[in-house]
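All protein chains but one are shown in place.
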């Protein structure tokens, strides 16, 4: 239980009206379900009308709503209400009672080093030469290969596989089943023998601080050199990142997207779900790609793409409309051809007459 | 070994001709490979002609085939031959000799409760407060988080990860590597710091009775509230179900399909392989979506969709044809333009003359 005043202090918001600062809060809730005793938030216009009808004890929202008449629901004014509410949730749902220790049912190679206050659960295997930082939490069934380095405060969910030589930063989160550092898909075909010769993958994977990787996502190691995911980039479930891809900072890769080998993404790139990007491309800072699109060429910074193959900006929507109206256009062209035939006939008749 | 009579009783079919009811059956087979001593089934028209040439001891098929002259192959008449044959297979291939017990090499937290006749294999980890029902089978390497509840007769294949607080119903089947209850892909971007703040996922996942989840499929937990999969819905391999999605009863989600956050599917919805559905949509009962389609808007009950972005019903096929004939249409338009130019010239000449 916290008061509005305590919450305001926690997230750096202003209580409006101020005299509500002692109102008690028992829970957080989404705005459609917020009742007395809960705090919720307003992000964007969609639920704006609920400001006047909500029974929430308080709503985290932008300062511009201050003018609104008070109706028993107080406001927690903040310039970035969604960010403020996220920080409130992080505090509210913080797990206090984490078990700390190294399970007797785990396997930690004698040459591995393990920081203090770690939680290493049963059936975790830590290979030779691995270095585990402070306060790292590793859930059951995780496999950590030789010489892997894991930074402080990183959280690894069950059954994650981290191959040898991978470097994982601080505050990284790996969801269950993620595979970090598998061999990439590289083969040299011997046409005489009709045989695909495997390209050894002598490189590794580097995940910088604050990266999150989704469940069952796969990030392949480099052939030579590294596959890199930049600071704070977020990768969703079932995403494929191929060998020697380099991703900048703060990118979002939505579920089931795939990036082929050696492509470079700048900073704050957003790939929608099921997007595919071919290899050896340069995708500039801030590029945004719509869901299911296929990127086959370089994208300049800030450009927006949609379609498979992707088309830039507004053109893509027009092409889609043209696609959908294709049958109508075919009818119109057929009509034109008919009319022209008549006119030709009419003109030739006159000529002959 | 069973006789046709025994099989008929088992699946509620009629032996035709009746005097064949003592014929012995050694095996089941697909109709193309069915020989003497086997029972097979006929579903749909594709293999109808084999009724007269098959050497199978009997064919499970619809009563309408009763008229057919007998040619040493008997019939097992049933209104739903595929269902009847499925039930026969379930009986025929039933595994009798399941090992029962809790392996000494498993880890079951002392506060967890475990029903009778369970099979908990080596390297299974069961967290504090978890409740495992009767006759549950959990294969090696499975991780079960705190306070997870698992209903009777549920089967969990190797290396599945079930996060804390998940609720799994009765008779559920989870194929290997499935991840139930991972954090969803939710971040609030702090534009001042250029940092994506993680939205804690305080909700959970609920799988109702009879749900099946495919290998390496991922079902994320809710932010607040639950992600729900309705009774008897079947989810194929590598499918992504995002946070707070709600799926009704009896749905089919084919391999590699993905559903974004908070979208609701009705009952008996069918999504083809690699389909993508954007977030916050309502997909009505019985909607059918063709493979690789992209759904970007609400779909009314019973509607059929195809394409990316998807178009409803027959129009989609016409648009695809128009797309494929696009080059021809361009040639025709070019021709029209040429002819019109001539006609304009012709007319202006005449005017001047």
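Read from first to last, the chains carry the letters A and B; within each, the first residue is number 1.
We take it that a contact is a pair of C-beta atoms (placed from the backbone, for glycine too) under 8 Å apart; a residue touches a chain by one contact, two chains touch by 3 or more.
Since the model is a prediction, treat every value here as computed from it, not as a measurement.
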| item | value |
| --- | --- |
| Selected from A:81, A:133, A:177 or A:290 as touching the chain missing from the view | A:177 |
| Listed residues B:147, B:237 or B:303, member touching the removed chain | B:237 |
| Residue of B:2, B:51, B:102 or B:176 in touch with the missing chain, whole complex considered | B:176 |
| Of B:5, B:37, B:115 or B:273, the residue in touch with the unshown chain | B:273 |
| Absent-chain interface as seen on chain A, which is shown | 107, 123, 125, 141, 143, 145, 159, 161, 163, 177, 179, 182-183, 185, 187-192, 194-200, 202, 216, 218, 220, 223-225, 238, 240, 242, 256, 258, 260, 274, 276, 278, 292, 294, 308-309, 311, 315, 318-319, 321-323, 325-326, 329, 332-333, 336, 339-340, 343, 346 |
| Interface with the undisplayed chain - residues on chain B | 28-30, 33, 80, 82-83, 85-87, 89-90, 92-93, 103, 105, 121-123, 139-141, 157-159, 173, 175-177, 210, 212, 214-216, 232, 234, 236-238, 249-250, 252, 254-256, 268, 273-274, 291-292, 308, 320, 323-324, 326-327, 329-330, 333, 336-337, 340, 343-344, 347 |
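We adopt the following convention: only the chains that are shown with their structure count from here on.
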| item | value |
| --- | --- |
| Euclidean distance of C-alpha centroids - chain A vs chain B, Å | 26 |
